[in-house]
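Excluded from the complex is one protein chain; the other protein chains are retained at their positions.
For reference, chains read A and B in written order, and residue numbers begin at 1 within each chain.
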Amino acid sequence: MPADYFPVLVHFIIVVGLAAAILGVSAWVGVRRPSREKLSPYECGIAPVGDARERFSVSFYLVGMLFILFDVEAAFLYPWAVVYRSLKWFGFFEMFMFIVVLFAGFVYIWKKGALDWSR
Amino acid sequence: MAALFYIVAGVAVLAALSVVLQRTPVYSALSLIVVLCSLAVLYLLIGAEFLAVIQVIVYAGAIMVLFVLVIMLLNARRETPGDRSRLAPLLGAPLLAVFLAEFFFVIVKQLPRGSESSAAPLDSGPAAIGGLLFRNYVLPFEVTSVLILVAILGAVVLAKKEL
Partner (left out) sequence: MATSSEAISLLLVTLAKVAVVLFILLTAIAYLVWVERKVVAHIQSRWGPYLVAPHGLLQPLADGLKFLFKEDIVPTEADRLVYWLAPFLAFTLAFLSISVIPFGESFQWRGHELFQITDLNVGVLFVLAVTSLGVYGIVLAGWASNSKYPLFGGLRSSAQMISYELSLGLALVGVVMVSGTLSLRRIVELQSGVWHAGSHSTFLPHWNVLVQPVGFLVYFTSAIAETNRVPFDLPEGETELVAGFHTEYSSFKFALFFIAEYANMVTVSCLATLLFFGGWLGPVFGPSWLHPLLSVFWFCLKVFCFLFFYIWMRGTLPRFRYDQLMAFGWKFLLPVGLLNILVTSFLLAWQSS
């Protein structure tokens, strides 16, 4: 491992320990007077209706899917941006082609209404 | 260094087993996230820091988010052991044995004799990867855009919006 990452590891271990300690102490000193009503799911004081785990709009799935695709695009943009100054016009046209193709996809999903949430 | 490798590799293997053995889908997905993150640490250990962060961003931070969302959307519950095929263990066990044997054979054969000499640190920072990708491998990079475009169309078709 590059030595730069050693402090990150130390930091990570300490933060994990801190979070665990806080949760532990809080569970230990907190009062505990459970009752059936208190432990039921919150539903504005009404008795809970049905199960919470219902099926949801497909739009959430679509957004997750599109997010992955554009995230992959962004993953390509970073190394490109780092070396951009040495690539000059070649780098510009390279990425221009890439982004134009993806922009076509973007226009398609826009026109298909995949980005409209009101429906 | 070596100790860290064995710890992280052990975590990766245990989490991978947990992906298969868990009956609650969300637990499986969480285990898979652990596998992917420990892979990222393994990449770090051989000095591939750019690959490590991209692994976390794309796999753990994007693809697994979709997995978890879909599990929540479909309301996938605890899996109940149903009618299993009787043929499965009969066929599966020998196949597993064969695959494992092959796997170990290849590993033992490919393993460099001696020490970690072959794992000489490469320059795998963002600048080196960018130089390679955008000078030597321009065509694969441009073709990727078409691949992503196709995937975008596929996502919309699957979600059946306005079709």
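Assume contacts are C-beta pairs under 8 Å (C-beta built on N, C-alpha and C of every residue); 3 or more make two chains touch, one makes a residue touch a chain.
Given the structure is predicted, the values throughout are model-derived calculations rather than measurements.
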Seminar exercise, completed: subunit B positions in touch with the non-displayed chain are 24, 26-27, 30, 33, 49-50, 53-54, 56-57, 60-62, 65, 68-69, 72, 125-126
Exercise. Contacts of subunit A with the missing chain: which residues?
Worked result: 2-8, 10-12, 14-16, 18-20, 22-23, 25-27, 29-34, 36, 38-44, 48, 51-53, 56, 59-60, 63-64, 67, 70-71, 74, 77-78, 81-85, 88-89, 91-92, 95-96, 99, 103, 106, 110, 115-118
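Please note the rule applied: only the chains that are shown with their structure count from here on.
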Seminar exercise, completed: subunit A and subunit B have mean C-alpha positions lying a whole-number Å distance apart equal to 18
For this session: Provide the residue numbers of subunit B that touch subunit A in the complex, in ascending order.
Result: 1, 4, 44-45, 47, 49-50, 54, 57-58, 61-63, 65-66, 69-70, 72-75, 77, 126-127, 129-131, 133-135, 138, 141-142, 144-146, 148-149, 151-153, 155-156, 158-162
For this session: Would you mind writing out the residues of subunit A in touch with subunit B in their complex?
Result: 1-2, 5, 53-56, 58-62, 64-69, 71-73, 75-76, 78-83, 86-87, 91, 94, 97-98, 101-102, 104-106, 108-109, 112-114
